[in-house]
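Structure incoming, see below.
A single protein chain has been omitted; all remaining protein chains appear in their positions.
For clarity, chains are labelled A, B and C in written order, and residue numbers in each chain start from 1.
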Amino acid sequence: MPSTIPTLTLEDARRLITAAETKAEAIGQPMCIAVVDAGGNLLAFERMTNAWIGSIDIAQKKAFTSRAFDITTKDLGANSQSGDQFFGIHASNGGRIMIFAGGLPIVMEGKVIGAIGVSGGSGEQDHAVAEAGLARL
Amino acid sequence: MPSTIPTLTLEDARRLITAAETKAEAIGQPMCIAVVDAGGNLLAFERMTNAWIGSIDIAQKKAFTSRAFDITTKDLGANSQSGDQFFGIHASNGGRIMIFAGGLPIVMEGKVIGAIGVSGGSGEQDHAVAEAGLARL
Amino acid sequence: MPSTIPTLTLEDARRLITAAETKAEAIGQPMCIAVVDAGGNLLAFERMTNAWIGSIDIAQKKAFTSRAFDITTKDLGANSQSGDQFFGIHASNGGRIMIFAGGLPIVMEGKVIGAIGVSGGSGEQDHAVAEAGLARL
Partner (left out) sequence: MPSTIPTLTLEDARRLITAAETKAEAIGQPMCIAVVDAGGNLLAFERMTNAWIGSIDIAQKKAFTSRAFDITTKDLGANSQSGDQFFGIHASNGGRIMIFAGGLPIVMEGKVIGAIGVSGGSGEQDHAVAEAGLARL
């Protein structure tokens, strides 16, 4: 008999994005924000006015990466530099793996049920904006 | 001096998506809805509960296609079947071209300023939901 | 609050594959068999002795396609020929969409919780082997 897991809803995703945008506005850096579900598939995405168009892809890939390995992309990156145990991981999964800060898993009842990915500023800014989104959930 | 064109805002995109979702709910078919700007770049995206995960990609590509050729994907499709003048166009642009209904250009003051792409039902349903989104603008 | 859905287990996937292989042996046609979960992500795969190596990819993509659109690839194919409403859909989703028989959704409690994809023979054979797999669940 199949087991059950909690599911991330579109409504959840909207709240995450709104909270992240509020933080992005507060620091004055427009961002792209993406939310994926437990399967790593996109639920919702927004690009703020003047956010980089190159960030459209990166935000989505940070979200995917965080769910793909149940880890922040910041922590993954810290183990994926030349000489590290996961160096080269960014060549896997059809180029969908991002190894710099801005992607965070969404955890509920001890299970990763999705992830948020933010791109548009420095790694530190992206990570902070993603955290602000999670805080709302 | 550079000329100016009206710009589609994130706020516009949200209104388009909300209107499209209202229509999708009315016909009882969950959809993926994407909005791109004049550059063909994604502004906002939402996947409704139970919408097909295969539609995530298609909705975005329908929006891109509509802006890429300033035409509805329904009309483009009508000229892209085997034997038609544009047959094979779906292999161009890195596979981003969709040639069936659901993508519509967003026109303002006679200029195409973006596009909406909808996927999740029959071609007719997708087109109708996209039209409902446009009607709101 | 997140809703819950049934989850397809690795044990389920193994039983599906074993049943499908029994059928493939019965008709004397070696097959590749893939099972994906609700997120469209691969759970298990087997290639029978002498099955085509070109089928490794196709079996997995049939499974993905069936879950991506909650439909058999046979039925999807019937609507995706030149002139049909979904013609061109095989160019979407990064080339992962297969539009010929052999992919079937796995349904439990009215929800699609995954899919099976079979490749190695004629469309009819692939579909029959996939059905034999499902029958076991």
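The working rule: a contact is a pair of C-beta atoms (placed from the backbone, for glycine too) under 8 Å apart; a residue touches a chain by one contact, two chains touch by 3 or more.
If you're wondering where the values come from, they're calculated on a predicted model, not measured in any experiment.
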{"item": "Neighbouring shown chains of the undisplayed chain, as defined at the top", "value": "A, C"}
{"item": "Residue of C:48, C:78, C:107 or C:134 touching the missing chain in the full complex", "value": "C:48"}
{"item": "Hidden partner interface residues of subunit C, rising order", "value": "9-10, 14, 39, 41-49, 53, 56"}
{"item": "Interface with the unshown chain - residue positions in subunit A", "value": "39-40, 65, 67-70, 82-83, 85-89, 91-95, 97"}
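In the analysis below, only the chains that are shown with their structure count from here on.
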{"item": "Arrangement of touching chains [line / ring / star / complete / other]", "value": "complete"}
{"item": "Superposing rotation of subunit B relative to subunit C, computed on C-alpha atoms, to nearest 5°", "value": "90"}
{"item": "Most extensive contact between chains (C-beta pair count)", "value": "B-C"}
{"item": "Separation of mean Cα positions, subunit B and subunit A [Å, integer]", "value": "25"}
{"item": "Centroid distance [mean C-alpha coordinates] between subunit C and subunit A, Å", "value": "30"}
{"item": "Junction residues of subunit B - those touching two or more other chains", "value": "53"}
